[in-house]
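First, the structure itself, so that you have it in front of you.
One chain of protein is taken out of this complex; the other chains stay put.
We call the chains A and B, going by the order they appear; numbering starts again at 1 in every chain.
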Amino acid sequence: MESPRILVQLDSDAQPSVFDGVVAADAGVDHLFRHGGIVPEAVRDLVYGAMFTRGGEQLRHTALFVGGSDVAAGEQLVEEVKKCFFGPVRVSVMLDSNGSNTTAAAAVLAAAEHLDLAATKALVLAATGPVGARVVRLLARAGAEVRVASRNAARAGAVCEAVAARVDAARLTPVQVATDTELNSALNGVELVFAAGAAGVELLSEQARRDCGTLRVAIDLNAVPPLGIGGIEVHDRAKDYDGVTCYGAVGVGGTKMKIHRAAVARLFEANDLVLDAEEIFEIGQAVVGG
Amino acid sequence: MESPRILVQLDSDAQPSVFDGVVAADAGVDHLFRHGGIVPEAVRDLVYGAMFTRGGEQLRHTALFVGGSDVAAGEQLVEEVKKCFFGPVRVSVMLDSNGSNTTAAAAVLAAAEHLDLAATKALVLAATGPVGARVVRLLARAGAEVRVASRNAARAGAVCEAVAARVDAARLTPVQVATDTELNSALNGVELVFAAGAAGVELLSEQARRDCGTLRVAIDLNAVPPLGIGGIEVHDRAKDYDGVTCYGAVGVGGTKMKIHRAAVARLFEANDLVLDAEEIFEIGQAVVGG
Partner (left out) sequence: MESPRILVQLDSDAQPSVFDGVVAADAGVDHLFRHGGIVPEAVRDLVYGAMFTRGGEQLRHTALFVGGSDVAAGEQLVEEVKKCFFGPVRVSVMLDSNGSNTTAAAAVLAAAEHLDLAATKALVLAATGPVGARVVRLLARAGAEVRVASRNAARAGAVCEAVAARVDAARLTPVQVATDTELNSALNGVELVFAAGAAGVELLSEQARRDCGTLRVAIDLNAVPPLGIGGIEVHDRAKDYDGVTCYGAVGVGGTKMKIHRAAVARLFEANDLVLDAEEIFEIGQAVVGG
């Protein structure tokens, strides 16, 4: 008989995410162990409890999900989780703090429906945030030439270095975008733009979008008005504006949800998975293709 | 395929109520998301997580339950919950902090088995507490003439005003009951009396109950001795004492439990219900009648 599927939700926020819980239930989890207020020191005992209770084939029916609104905190928790494993004694773990991995995967997959990423020049605005940096990673891995934009040139450079260390032959250029002139320069020759900034901050005006003659796809990941790209609506899904195919945050959200559910379900197929941006993107490719 | 039924328990106490959890499980909930220590600031993220994870027909399989020992805190949480909704994007929510709504509904339904409420003069003792005030609301709505009693006349008046604002043509009289003389005066001509006071406080002595010649039904909602009405036992259920039909708190409890379960089950039939005293009373009418 199969053991029930248990997902241990390790959340860095005081109250564990209801959003992540509902998706897990819809992915077929039998028991959710929801833990809020998780700090690195609390990880070991909880992970040992997951590792040392089931053996053999049944071990893969226990898995971990790391979430919360703070992506850096989640990344730190995943590092703590990995330190607990030794050899084959381990359980699968997924990181999706603030929806960062599933959102980045859905956004890049949306672009890939319209463009050959390996032959695309892309610009990622607010690329130093957790979602933006993941979009850069996924684009670089798909072979795109990526301009990594931030108001601060040094931070853009740091993201480029971090991504280059992970992705072979990444083609990355840090660009400072603090003024309209710098933005226009960054947009020059670009076919694809992502806006991955904070809620309520417009990163690309409607005029600037129209003025970029090479632009073919624009994707905004901000769900709270004013949106990150002027003239786009939050529900837009491959909507044409002046010859540019546009997506709003909710327009990407349907695919994001499917990827999120599929990734949680995938956790229970083996006991040694670590699902971060790249792995979740691959799951997304199967979801979109299937 | 139907999504699993998820109830998000938002509890104002540090540890979420086991009582409410067991009833939810018995009402057929598949996954309980139990949150304790909920303050108004924590509501939005949790409710958004419930609202934005399922679409269409499946949205009604996620619902909220607000509980905890502090009814005023629960009422505040429900207000915060309602602020999160926009248009049809919402989930159903039930308030039953300290069992206030299900207890009040069960108590008034017990009375209605023996009396035509629309033609009844009722006295509610300790009517300014959360259960008492709900009993007043339900009686007024059923057309009864209600004396709203408190040791403090001003607080009794405030409850009358609050209920009158909700119930058309409510027939309410605030009465101060701080002395035996005031109590006897308040009892004059009354057929129905409720004691909704704090645990261990006798509000109506056995002698005063006997001296009220018009009294036909007496219902005590205090489960901890000494009870609120002298001579009644906590398990009494429609027991006759000197020609008065009497209920103790546990005697009302069986119906309360049925109403509580039915109300939780009802949450999953639509995504736009707000179950407070009146709605839960109507569910109770179907439970008792069916």
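Everything below uses one rule, namely that a residue touches a chain if its C-beta (ideal position, glycine included) is under 8 Å from a C-beta of that chain, and two chains touch if they have at least 3 such contacts.
Nothing here was measured: the structure is a model prediction, and the numbers come from that model.
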Option from B:I6, B:L32, B:A208 or B:L273 whose C-beta touches the chain left out: B:L32
Per the touch definition above, residue among A:S3, A:S69, A:T173 or A:Q285 touching the missing chain: A:S3
Option from A:H35, A:K82, A:R166 or A:H235 whose C-beta touches the chain left out: A:H35
Those residues of chain B which, in the complete complex, touch the missing chain: 13-15, 17-23, 25-26, 32, 34, 69, 253, 257
Residues belonging to chain A that touch the chain removed from view: 3-4, 6, 8, 30-31, 33, 35, 38, 42, 45-50, 52-54, 62
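Following the convention adopted for this analysis, only the chains that are shown with their structure count from here on.
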Angle of rotation relating chain A to chain B [CA atoms, steps of 5 degrees]: 120
For chain A paired with chain B, centre-to-centre distance based on mean C-alpha positions, whole Å: 46
